[in-house]
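With one protein chain removed, the remaining protein chains of the complex are shown where they sit.
Up next is chain A:
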Amino acid sequence: MSPLTKTQALDRHALVMAIWLALGLVAVMLFDYGSDGGGWIATLSAFGAVLAAFIGHIIVNAVYDTGFSRRELALGLVIYAGALVACGLAALLVPGFGARNFLPLSLGFGGLFAAVVFYMITHFGVRRSFEAFDVIGDFGTDGPDRNSRQERR
């Protein structure tokens, strides 16, 4: 994985934006339609569009020989968490929303999470994927243990 030149980084960024622009809009439309009464197929299709964009992003990463940038990871996590909270609040506050959408939303969010985990395991391996989230293991490891862990990585 060699560092990208300034031009390549911009090319990659613009391509990623183009993919999310198009598929994101389709996902928003389907999600809105699904939550308004379009049914679970529309909601699941919305998650399918997000998944397609995610796969497109991974393909772009493979073409440019890069991974997800820190900003992309942060943005993805914030949007995912925000969407979860928003759906939770809507289920609590909007009458009938939870009854109509709980199952497809759960499946969708769960599916996205599974896709991310699958990608991480196939891309990094089980051990490195687990260590990426192993916050507890980092507590109190300022000494030699932490250094040896870093070396292992």
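FYI, contacts are C-beta pairs under 8 Å (C-beta built on N, C-alpha and C of every residue); 3 or more make two chains touch, one makes a residue touch a chain; residues count from 1.
The working rule: contacts and distances are computed from a predicted model.
Q: According to its UniProt entry, is the unseen chain "Choline dehydrogenase", "Sodium:solute symporter", "Protein-export membrane protein SecF" or "Lactate utilization protein A"?
A: "Sodium:solute symporter"
Q: Which of A:L15, A:A83, A:L107 or A:I121 touches the chain that is not shown?
A: Residue touching the absent chain, from the options given: A:L15.
Q: Check each of A:L23, A:L51 or A:C87 against the chain that is not shown and name the one that touches it.
A: Candidates A:L23, A:L51 or A:C87; residue touching the omitted chain: A:L23.
Q: Can you name the residues of chain A that touch the chain not displayed here?
A: Considering the whole complex, chain A reaches the absent chain at 6-7, 9-11, 13-15, 17-19, 21-23, 25-26, 28-29, 32-33, 36, 38.
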